[in-house]
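This is the structure, below, for whatever I ask next.
Here the complex is missing a single protein chain, while all its other protein chains stay put.
Per-chain residue numbering starts at 1, and chain names A and B are given in the order in which the chains are listed.
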Amino acid sequence: MAATSTTVASAGPSRPAPSFVQRLRSGDQIAHLITFGAAVVVLLITAWLVFELYTNSVLSRNKFGWKFLFTSTWDPVAGEFGALPFIYGTTVTAALSLLLAIPLGVGAAIFLAELAPPRISDALTFLIELLAAVPSVIIGLLGVFVLIPILRTVEPSIRAVLGWTPLFQGPFYGVSVFSAGVVLAIMIVPFIISISREIILSVPGDQREAALALGATRWETTWDVVVPYARKGIMGSIFLALARALGETMAVTMVIGNDPKIKASLFAPGYSIAAVIANEFTEATGDLYTGALIELGLVLFGLTILINAVARLLVVSTTSQGSAR
Amino acid sequence: MTLHLIRRKTVNWVMLSLTGLCTLIASGILFFILGYLAIHGAASLNWNFFTKLPTPVGETGGGMANAIVGSAKLLLLASLFGVPIGFLGGVYLAEFGGSAFSFFVRYTTDLLNGVPSIVIGIFAYTVIVLPQKHFSTLAGGLALGVMMIPIAVRSTEEFLRAVPTSLREGAMALGASKAKTILTVVIPAAKHGILTGIMLDLARVAGETAPLLFTSFSNRFWSPGWEQPTAALPVMIFTYAIAPYEDWHQQAWSAGFVLLALVLTVNIIARIILSKKGPVPR
Partner (left out) sequence: MTKRIVIQAALFAALATGVASAQKILINAAGATFPYPMYSKWFDEYHKKFPNLQFNYQSIGSGGGINQATQGTVDFGASDGPMNDKQLQEFRNKRGFGILHFPTVMGADVPVYNVAGVNTDLNFTPEALAGIFLGKITKWNDPELMKANPGAKLPATDIIVVHRSDGSGTTYIWTDYLSKVSKEWETKVGRGTSVNWPVGLGGKGNEGVSGQVQQTPNSIGYVELIYAVQNKMKTGKVKNLGGNFVQASLAGVTAAAASSKEMPDDFRVSITNAPGKDAYPISSFTWLLIPEKIADANKKKAIKDFLVWMLSDGQKMTEALAYAPLPKTVIAKEQKAIAKIQ
């Protein structure tokens, strides 16, 4: 190779850019087209889904309008439908599940990220992530035959401590909003742990070292320095968990009690949007009834989209890994 | 040592122990589930369960052979539909992306991923079951397939992106076209990850019940072909669990055990393969 010249030859293209035909023959255009087509199919399917939800709920939307979201009657005989009891049930069970899962999840994430030796941390995280893979109907199975009897024995103690609030009054039926909340908490805790752990691990070490150098205890370092730094990402994991909790169907249907009423007590039975659709869809006689159920599906869809969007915003902006834009 | 310091040290010790307790509880739940299903489900697993059809109400000796085959067929159909679309879509995003369009596709994929499974069931009901005027394996399989697409897209994209650019550039420097590079260099380099992503996707969809309730419905008999309703394991678990018959409860436990064993085995294998090849993307 002649290296005598001191100037470097300009690194222009050695041959002209390939033409359309050349690109076609080399398969580039085809590859581009096929994969582009697949991407378009994804868009089309999603658009079609929203379209179907919207058009099939037309009878109900026209009859009830925005009132649908605030009416609490669910009367198939009279043809009066309102989404409020289900929005209430969905919200309360989700809120309760977050109340239980956040301390548990963030606490475990802190332990796994900060305290546990790496091999144990990896092994335990592996196991906890497996919990996320357990099908909903199996959790429901255990909910009906194991959790509810356990809750029946535990209920008097809860009532003794918290019975002064309207939240824990009234008879306990076993199936209840409370049981549904506990079941949901079990299902969403792995998400909180897994993602929060990743986020906490990605907090730069010098933050911790600076705190320790100033004399903070391990806990103070974690709670006052690391966690606030990771706050956005942890919030994101919580929102993701929430989105999952809102859409859960089977496990909730089996333990919530299927009663479309709004009651103050957590011990009372309730109903969630997903559960009522699962129970009543095949038998909704009349297009208005079916339309009302589909409209509920649309409401749920809207809710989950919103929550997911917020979650992604929070998580993506704080993880160093994850897809680049 | 001042009182303040003692207090801080105590708080330190207490809170850190609490986090350990949280971890114990969280990991304990899985063990409990596994153990309980193993005891109740495995114990009553017998040959009948795998080979016999369901018997009339009140008669013992029935099984879930048709549900096992039904679930397998549904998953086959789901992967035939969902995997190619998801895989190719992921290739697009990773290799040809970068524009506003691909941002939009990514956003829509995430949207689709967040749709509750019961809503996907409604979708499949309105576009397949109603026009065809019957429940079918096809409708159920396609509903599950739609659920598979988003995860297939994202995991394919993640693993393709993880392939170092130097490999791509090396191939192109040797004169390979973009298509050839993707086919012969990039995809093979990412194949372990993509495959395991698809396995995890399949395992997740295997346990879904809600979308099947009004698409594949259920069937007491064998369901030949694709145009008839079919029994499926998760649906049988649901139906049998809420019934009052003790025999049906036993079968629900057995079915739950089988389903869980399958799902967890696939998950464990997938993750072991992945951990040997690199970090697990989210």
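By definition in this document, contacts are C-beta pairs under 8 Å (C-beta built on N, C-alpha and C of every residue); 3 or more make two chains touch, one makes a residue touch a chain.
A quick note: this is a predicted structure, and the numbers were derived from the prediction, not measured.
Undergrad: Kindly state which of the options B:F31, B:F50 or B:F221 is in contact with the chain not pictured.
TA: Answering carefully, the residue with contact to the hidden chain is B:F221.
Undergrad: With respect to the chain omitted from the figure, which of B:L45, B:L76, B:L183 or B:M199 is a touching residue?
TA: Answer from the full complex: B:L76 touches the omitted chain.
Undergrad: Which of B:G82, B:G197 or B:P229 touches the chain that is not shown?
TA: B:P229
Undergrad: Using the document's definition of touch, tell me which of A:V175, A:V203 or A:I277 contacts the absent chain.
TA: A:V175
Undergrad: What does the interface between chain A and the hidden chain look like in terms of residue numbers?
TA: Residues 73-78, 148, 171, 173-175, 257-259, 269, 271, 279-280, 282-286 of chain A touch the chain that is not shown.
Undergrad: Tell me where the left-out chain touches chain B, residue by residue.
TA: 55-58, 76, 80, 129-130, 133-135, 217-221, 223-229, 242-245
As a working rule, only the chains that are shown with their structure count from here on.
Undergrad: So how far apart, in whole Å, are chain A and chain B when each is placed at the average of its C-alpha atoms?
TA: The computed centroid separation for chain A versus chain B comes out at 15 Å.
Undergrad: Show me the residue ranges of chain B that touch chain A in the complex, using the header's touch definition.
TA: Those residues of chain B that touch chain A are 8-9, 11-12, 15-16, 18-23, 25-27, 29-31, 33, 36-37, 84-89, 91-93, 95-96, 101-106, 108-123, 125-127, 146, 149-150, 153-154, 157-158, 161, 177-180, 182-183, 200, 203-204, 206-210, 213-214, 234, 237-238, 241-242, 249, 252-253, 256, 259-260, 263-264, 267-268, 271, 279, 281-282.
Undergrad: Across the complex, what residues on chain A touch chain B?
TA: Going by the criterion above, the answer is residues 23, 26-28, 30-32, 34-39, 41-43, 45-46, 48-49, 52-53, 56, 103-105, 107-108, 110-112, 115-116, 124, 126-131, 133-142, 144-146, 186, 189-190, 193, 195, 198, 217-220, 223, 243, 246-250, 254, 274, 277-278, 281-282, 293-294, 297, 300-301, 304-305, 307-308, 312, 319, 321-325.
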